[in-house]
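Shown here: the complex without one of its protein chains, the others still in place.
Labels A and B are assigned to the chains in the order they are written; within every chain, residues are numbered from 1.
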Amino acid sequence: MCSRRLRSTATAYTLLAPSLLGVAVFLLLPMLVVAWLSLHRWDLLGPIRYVGLDNWRAVLTDGTFGNSLLVTAAFVALVVPAQTALGLVAASLLARQLPGSAVFRTVYVLPWICAPIAIAVLWRWLLAPTDGAVNTLLGRRVEWLTDPGLALPMVSAVTVWTNVGYVTLFFLAGILAIPKDIHDAARLDGATSFQRFVKITLPLLRPTLFFVLVTGIISAAQVFDTVYALTGGGPQNRTDLVAHRIYAEAFGAAAVGRAAVMAIILFAILVAATVAQHLYFRRRISYDLA
Amino acid sequence: MTGRMRFSTLIALSVVAVMALLIAGAVVLGRDHEPAGRTVITVRLWDQQVAQAYRRSFDEFTRRRPDIEVRVNVVAYSSYFDALRTDVAGGSADDIFWISNAYFAPYADSGRLIGVPPRPDWESSVVEQFTRNGTLWGVPQLTDAGIALYYNADLLATAGVDPAALDSLRWSPDDAQDTLRPMLARLTAGDGRRWAYNAGNDLQGIYLNYIGSAGGVFSVGDRFAFDNPQASQAFTYLVRLINVDKVAPPASDTNDNGDFSRNMFLQGRMALFQSGTYNLAQIAANAPFRWGVALMPAGPAGRVSVTNGIAAAGNSASKHPDAMRAVLAWMGSAKGNSYLGANGAAVPAVLAAQRAYFDFWAANGVDVAPFFEVLRGPRIPAPGGQGFAAGFDAMKPYFDEMFLGRLDVTAALARAQRAANAATGP
Partner (left out) sequence: MTSPSRAVAVYAMLTTGAVITLAPFTSGVLTSFTSARQFATGTPLELPNPPTLANYAGLADAGFGRATVVTALMTALIVVGQLVFSVSAAYAFARLTFRGRDTLFWIYIATLMVPATVTIVPLYLMMAEAGLRNTFWALVLPFVFGSPYAIFLLREHFRSIPADLINAARLDGANTADVLVHVVVPASKPILVTLTLITVVSQWNNFMWPLVITSGPKWQVLTVATAALQSQYNAQWTLVMAATTLAIVPLIAVFVALQRHIVRSIVVTGLK
């Protein structure tokens, strides 16, 4: 028994060695480095100078980061409900499994498969004020990406357009997993399809809904490619999502210490959000479908 | 039993083999084609036309020094300085790279460039621009000369305008003295897809000259100082041209796209294009219409242009410092630098090499005098300094809004100047 455990341990650590290396060097060590960096000033060219809490003070008071957080919050509030609702609608349509549904399903997921940066560049042309497809179609000149009121909604719309198909798949699987008996029984009791949807389908989709919301929020909070190609932070920083702000601070303005501070704060927020969601939903998701 | 053991080992080995193969592929891809016995020096710049001139120049150089091969690397201007910073910082930048007055200070101050002894046969304004703390930090390569007005002769003819009339245009906050605006109105088609002029958020081509011609300043030393009444007049005038008179493309097209107006001009959708010699070769090569060059419009304080120079800096971290210096010496020699002028790509900064430039354009029937004549008068200095990149980034949102007509000029200049100087930092 003893020697087997020893051998087991040796084998285990051999098997674990590569991933352990990866996790330690590329995930854990950076956390330490970013904390260290946040206390220094570096413009990528000169020496790295210790500045104590200067960066923290600056980032927390100068408003650019606060603006990014607000913009990101607004963005998440625009994107997640929209893509969730649309995904749910599409899934309920596809769940009827009319002939040809598989084709529609494939089509809807196409945008999600593509590189977000390529999608963003494509939409940059579609929304271009001069020579853009959308404006040509409308016959009017609309400043989709440079009007401060329109820029964030448009970036959100592109993101929703990209994600709906992906969300649809999850809801579709969830809907199809509901046993038919429940629906049949309800139909026998005279429930209309709308009633069945609201009282049976939706509640039983809670786990899926939870998953879709959580992953939706976390991925929306990290959108970068779309902003980079469409607006570069937007008119008056109206589309300066957090991931873009961090990039711009580090590699545009060459203020790497500040970028490190922002990264840490973002991390803290995401962790808090994830934990809060887990706690909130933990009590509400298990259903026995046996 | 033994068979099975060998199978799993076989699998393990094949996985290793696959990875080895892929790694080998990467190594092959990564191999620099270092020709045997030769040192390779790389040169980075942003101008496609000039790059071709350099290639010819370096062919001649390699004939004289067969042990050194020079490769030219072109990086788009829009990302040139961001990429340069990260590359130099990461130690993977080219041996020699172009620097501009606006962006070279941090590199010099952090010891990334090698000092160069100045020579009397180099254009003095360029030497001055690239001298910092008593040292010259690059070999002058070209001087931009001044700003002038390219015009589409066909469009002018259609509108019944004589090109000679362009030389006497003047702009003024006082409508009675303003001859530019009426001219631009004549040359605009009004359909929203064709314009008369490229007024816009263009530092070198447009607004520095307007500020100077109004008698104002843009910067003083390393600090931004454009919040002054004369500059305010200049910007107010420009913003009006774009948003009220609509004789220039909307700022939403030009704010983030430095090539938009040039492309419109080349497509025959813009009658007048105010710019410098840095676009001359492109226009000559690509314009499908008759065109010419006139003097740029004068302002209340006369005709004041910016002039800029480009230098080639040596990377202090180069792996082949001796070869690099040899190439730099060639680039700073009359013979080496003359190639830049020979095809009219740029005005060489080595005085003896400038002849080639004038000869070329004269032979092609293009009068480049306007670019040089404008320099006989007062000039406005090109900005630069230690924190210029950060400052320029910080003022961009305000300038964008101002040109879009959404932020009042006085407020925009005040806020932008504050933000820019704050970002320039200690």
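Just so we're on the same page, contacts are C-beta pairs under 8 Å (C-beta built on N, C-alpha and C of every residue); 3 or more make two chains touch, one makes a residue touch a chain.
Everything numeric in this text was worked out from a predicted model, so none of it was measured.
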| item | value |
| --- | --- |
| Absent-chain contact - pick from B:Thr158, B:Gln177, B:Asn263 or B:Asn364 | B:Asn263 |
| Among B:Ile11, B:Val244 or B:Ala411, the residue in touch with the chain that has been omitted | B:Ile11 |
| Of A:Ala58, A:Leu169 or A:Ala186, the residue in touch with the unshown chain | A:Leu169 |
| Which residue of A:Ala85, A:Leu110 or A:Ala276 touches the chain not shown here | A:Leu110 |
| Those residues of subunit B which, in the complete complex, touch the missing chain | 1, 4-5, 7-9, 11-12, 15, 18-19, 22-23, 25-26, 29-30, 73, 75-76, 78-79, 83, 86-87, 89-92, 253, 256-260, 263, 267, 269 |
| Interface with the undisplayed chain - residues on subunit A | 5, 8-9, 11-13, 15-16, 18-23, 26-31, 33-34, 37, 89-90, 93-94, 96, 98, 100-102, 104-111, 113-119, 121-126, 128, 131-133, 136-137, 161, 164-166, 169-170, 172-174, 207-208, 211, 215, 218, 221-222, 224-225, 228-229, 242-243, 246-247, 250-251, 256, 259-260, 263-264, 266-267, 270-271, 274 |
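What we mean here is this: only the chains that are shown with their structure count from here on.
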| item | value |
| --- | --- |
| Distance between chain centroids, defined by C-alpha means - subunit A, subunit B (Å) | 38 |
| Sites on subunit A touched by subunit B in the complex | 43-47, 129-130, 141, 143, 145-146, 148, 232, 235-237, 251-255 |
| Residues of subunit B touching subunit A in the complex | 82, 85-86, 88-89, 106-107, 109-110, 112, 192-193, 249-250, 252-253, 255-256, 389-390, 393-394, 397, 400-401, 404, 406, 423 |
